[in-house]
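Not every chain of the complex is shown here; the ones you see sit where they belong.
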Amino acid sequence: MIIVLKKGATDEQVEQITNKIKEWGLAVHLSRGIERTIIGIIGDEGPVRAKPLEVFPGVESVMPVLKPYKRASRDFHPDPSVVTAPAPNEKGRPAVFGASAVTVIAGPCSVENRASLMKIAGAVKAAGARALRGGAFKPRTSPYKFQGLREAGLELLAEAKAEFGLPVVTEVMDPRLVERVAATADVLQVGARNMQNFDLLRAVGQAGKPVLLKRGMSSTLEELLMSAEYVLNEGNPDVILCERGIRTFETFTRNTVDISAVPVLKRETHLPVIVDPSHGTGHCDLVAPVARAAVAAGADGVMVEVHPDPASALCDGPQALLPETFEVLMREIDGVAKAIGRSA
Amino acid sequence: MIIVLKKGATDEQVEQITNKIKEWGLAVHLSRGIERTIIGIIGDEGPVRAKPLEVFPGVESVMPVLKPYKRASRDFHPDPSVVTAPAPNEKGRPAVFGASAVTVIAGPCSVENRASLMKIAGAVKAAGARALRGGAFKPRTSPYKFQGLREAGLELLAEAKAEFGLPVVTEVMDPRLVERVAATADVLQVGARNMQNFDLLRAVGQAGKPVLLKRGMSSTLEELLMSAEYVLNEGNPDVILCERGIRTFETFTRNTVDISAVPVLKRETHLPVIVDPSHGTGHCDLVAPVARAAVAAGADGVMVEVHPDPASALCDGPQALLPETFEVLMREIDGVAKAIGRSA
């Protein structure tokens, strides 16, 4: 932590600050420049980070030196983490995130009915997807829109899992339901709107299942990593990070996929990183280009919405791919992955 | 709802869409222009809003005509709503939001200990505040920072309320704790990070207490109103909206207070609107100018953090006003309120 003092800060002010820091059990390094005096804090920056150093008389600004995340950082864990959702049964295979292969999660936005879910699950498995997505509980901006099949949706997901051996990724929004959702899900998804729902993060951290954590729509990457830290801090090492577009002024797309987030996160953290081009763009014709871009940028996977009849989808139809378009995309992903030295 | 067709959309495509709309029980109005054919949907737009009209062949864009909020809208309730937190006992008065007076909520960011809370409560009451704020449960970006006194914090708030007769405004973050927090709070605060925590919104909608709903840091005003709609839809008419700064690229301030939000919300909704200049700016020297601006723009109140010793505050010290500065601000607010024809 570095404290920059105002021009003309007095010796008395310097002393007051350095005394306070010593009280907190830390050492101080003083540097008197020509224009400004600077105080460096030596030792663990963590506890001081919460102190309101800006309000001490004479202080101009306070600059942290260390990153606030620990368990999520490359310093803490230099090698990449591999997160695995185990094979549900002998019909399937595990879904592995963070190894050489690019792993694709696919399925409908929301679970709608048995027939539709089975059809989609069969199609995405055939095309090479390694996990099935599908919302039973849906966060909707409006209370008047379809909120998901809830319990019945979980039961259908369990059926599809048994039938196709695909690990299931589904969202949980309410800490009261974490246990119930975890009974069906192989990966618990925390949605963008709940990225800083800290009670929920603690609850999924204790649920014993991998967590797919989506970036909030206006969250910095540092905040995303701090939310991962909540999960890791509960003893759950299995966190997959997901870039799903941030909110900007652009209106052609529903969100703006921050493609640089992929290499930045791969550098800052050991956790696997995937991209959701469906919510990230909101338009089916943009899903394939952005999915390919995600893989080219180094993502460990992508999560894509697929629906055989988008016009009758109960949720987010405009961004769903047809099964046949998804199949083409899977081949393109394979080509791009190989071009940059990964398998697909 | 208006559907704009692509240049060259075929008669067959027009027919497919109009048939679908009729299936949904709505009437259709067709307009063939020189460049584009346009389909207007006649009747209640609500149910159609969730339909993926964009994916029908031949569709270029879909434009809603009506606002998606109902109970929150001026159409539904033309006169301003007044939300009242009743006087806790004979020592105090009710806090009224949405009437002529500008109502000020003040107190510490988080409840820290008995002595400090009592001192602040006494000071803000003496200066003219009508309600006491103070966090017992604190949402913190980092799991390693002070998370609030929790249960003990609620007990201290209850003591301060009894002592000074000030209604208490405090945050609830977890649906499992709504009942407990509502036992102490006179106004339940939903924080910016939980503005789209829909399960929490439903829970506070059922709790029988007024709700202070803060705008999410990247939420549009339409989304804020839709979140209010979740609360109103549970039968709770007492929602106070709070602008607390949005996230932008500017770095001098913690957030950017959207001052136009005040007149826009006053036009769009009957619900009272207040501003939080403390979180909105993050710096104590900016709190008073922005609080005055909020009142000048027509806000029904402001919520301000006050701390007698910001340098030792456990949370957000840099943005707290000293009690003596707060007193000056109260006089300025009074002057500005009168200048625009309100009481203070």
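Note that the chains take the letters A and B in the order they are written out, and that residue 1 is the start of every chain.
By our rule, a contact is a pair of C-beta atoms (placed from the backbone, for glycine too) under 8 Å apart; a residue touches a chain by one contact, two chains touch by 3 or more.
On a predicted model such as this, the values are computed, not experimentally measured, just so you know.
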Assembly copy number, counted for this structure file with 2 shown: 4
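The rule is simple: only the chains that are shown with their structure count from here on.
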Rounded Å distance between chain A and chain B, as computed from the means of their C-alpha atoms: 27
Chain B residues touching chain A - in the complex, by the definition given at the top: 20, 46, 49-52, 54-56, 68, 70, 139-147, 173-176, 193-194, 196-199, 216-218, 223, 226, 229-230, 233, 247, 283-284, 310-311, 313-318, 320
